[in-house]
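Each chain you see keeps its place in the complex, though not every chain is here.
Chain IDs A and B follow the sequence of writing; residue 1 opens each chain.
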Amino acid sequence: MSSEHTDYVSEVKKLLEEVAPFRRSLMGPGNEQTLNVLGRGLPMERLEFATGQRVLDWTVPSEWVLDRATLSDEAGNILIDSNESVLNVVNYSRPFKGWVDRVELEKHLFSNPETPDATPYVTSYYGENWGLCISKERRDTLVDDKYFVDIATSFKPGNVSVGQVYLPGETDEEILFSSYVCHPQMINDEIAAPVALSILARELAAKTSRRYSYRFVFLPETIGALCLLDRIGQTLIEKCIAGFAVANVARDEPLRAKRSRRGDSLADRAIEQLMAEAGTLSRLNEFAPLGSDERQYCSPGFNLPVCAVTRSVADFPEYHTSADDMTSASLKGVSDTVNEFMKLCSVIENNHVYRSLSPYGEPNLGKRDLYPKFGGANHRENKVTGLLWLLNLADGSNDLLHIAKRSGVEFALLSELAAECEAKGLLECL
Amino acid sequence: MSSEHTDYVSEVKKLLEEVAPFRRSLMGPGNEQTLNVLGRGLPMERLEFATGQRVLDWTVPSEWVLDRATLSDEAGNILIDSNESVLNVVNYSRPFKGWVDRVELEKHLFSNPETPDATPYVTSYYGENWGLCISKERRDTLVDDKYFVDIATSFKPGNVSVGQVYLPGETDEEILFSSYVCHPQMINDEIAAPVALSILARELAAKTSRRYSYRFVFLPETIGALCLLDRIGQTLIEKCIAGFAVANVARDEPLRAKRSRRGDSLADRAIEQLMAEAGTLSRLNEFAPLGSDERQYCSPGFNLPVCAVTRSVADFPEYHTSADDMTSASLKGVSDTVNEFMKLCSVIENNHVYRSLSPYGEPNLGKRDLYPKFGGANHRENKVTGLLWLLNLADGSNDLLHIAKRSGVEFALLSELAAECEAKGLLECL
């Protein structure tokens, strides 16, 4: 499996525009609509987890049904309306209808003074409260004594639905890609990563052969990962050799990653190599049990080899507000992500262990026509350097990732050279 | 066992003023008087080692008896007098009486040109010489041709006396604190550390429970440690899990420490955590077989987990002179030392290994009421961060010191949170 750079920007744009408006939450029709788009052309199945079901230490909550939420002034003017944006109401807000004075209202209004012109995204999945969200600027215009609140929400039994695409490979050892589908409307901190993984899945599905199997999961953050692990955690313990929890990729920044709890798994080593070649190793952080779904994958009982991969974390200015939209998203960031993950998969698939069949002294490269004759002087020198490192370290104990790290030679070049040496009878692949 | 900051300054002052005047040496009445004060209110016993007794590779020397030592000029004026300060005569000086010319006298006078107004402290435990000590400034005034020396000293059989306080705990695994009692009169480089340990011992003795046993020893430097090891070295090999050789703590400087020969013992790890939290890790040095009694404890046959802990080493300006007195001593340094050692003991006592009872996925903290509701935002965030680290790494293989080091979370907070989680059934203590 090799990788070349492809421009996915227009495909990314089309998909983002299609899924952005869906009203995603922990479950419900917005989630189903989104999964339908992400799974298009893919063998996507749904894993369902009903309200009230125990999943590990947790219980699947009810589905939140939003009819409409409004705030009106005494004159009957609607000031806040969930029909304009679902962000205007606290996700999982309890219902409420009635007049409230301004002092009481303030307790139920959420704004973010750091982004005064944007509506914040607020959730209260497990709370018992009602609330509305409003930009700081608009909030400052609320000067009346009384307001009328009408939050028409309800709760009903539903299903957490995990969209899963499993692409079988030559072995059932598998690579996991996970992203979350639950933040309504937002682009970078939400739907960009599922879109990138959906495209990636289609690219991998189109390959005629895959060494490893691939599992893509699209699920609501936290509760979705808990559901998944409750169902197939044991399988993942046995089969998952590398995994990546992906989020926040619609930014014009290099990839940023966090090691798995193990720290030296295949996932860690592959992403480390990718970042070393990109000159961005300083953006590879040690494991910490904070962040997103890696908290579940890397909990001590599962301890899966899952790294978190993003472009930004919660430090970008539009984080969890209505400003995290198509205008601030980097489509190129999403497209590049697909390319970088293709390269990452290529590294993992090609990470073989070789053993030299001519380990005594340097093999005579000339008589085997292995000295490069074409390409610039620089390319020739890189190739010879790569050959010498490869033949020296290929003693049956080092995989190509190890050789790439120790030598500083690019992984893809080593992989190519290894295939050439294998064809010439100098290496065997173990 | 937890720790809070207490101000011991007045207690320190009282004790220092009481013990400073005693004429300590390798043995003798000054040592006994000092131990009597240090052991007040404590179950202190004496381990005695008689002159001539073999201790390891050494032999206990005789007791040095000083009647009086003077230097007079031709007119009969007394210029140097041990009655004014015991430092005026070389400790263990042989007796001598008679007229000497100035050239001969110079061979027996000791001064320190770097501290010209102070009398140096000089010993000759195993030499065969006589000598007097004098400040450089006064020495320069000696211009006569002849002087009369009268050093009335003698040697007799005696006993090296080790003051030992043993505080039994729930197990007989023990923590050792050692300091030396032999430098006459000096504060920082001597009696401050025994005073700090005496107060510490009383604080620990007052605790209603101790996980570990504690052994405090007060002994003359080198020969005392050799005596102790000769007597109970085997016990220490079996039972001592952490030890600290303490000296030079009456300074206004942060703690300074030297690792044990093992480098990664519980003593090393506890002091490292303490210094990491204080931001003074740069003052934690690698082991070297130089310094004070750690040379004996860390000799290869015993190889005890003993770190040296001080505030200064021999680089403070008053070192080994009469200027190392109450006026230059920092009482606050001594008081802080007690507090820091209380904290150190608290770290060691609370350094448990926990195992998560809910290791699959993150436990639901909300339903267990473990999400902090009170305290500033910062405190709440620290607490959640601590909980997540604790629950993630508590897999039965990491002790709290390991978790504190890896997470950067304060040890005391982790310890508190662990107790809370244990109470809620989330962790078991192994």
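In this section, a contact is a pair of C-beta atoms (placed from the backbone, for glycine too) under 8 Å apart; a residue touches a chain by one contact, two chains touch by 3 or more.
These numbers were taken from a predicted model, which means no experiment stands behind them.
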Complete complex - number of sequence copies, 2 represented: 3
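We take it that only the chains that are shown with their structure count from here on.
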Cα superposition angle of chain A on its copy chain B, in degrees to the nearest 5: 120
Length of the line joining the C-alpha centres of chain A and chain B, rounded to whole Å: 55
Contacting residues of chain A [partner chain B, same complex]: 55-58, 126, 222, 225-226, 229-230, 233, 261, 288-290, 295-296, 298-303
Of chain B, residues touching chain A in the complex: 356, 358-364, 366, 385, 388-389, 391-395, 407
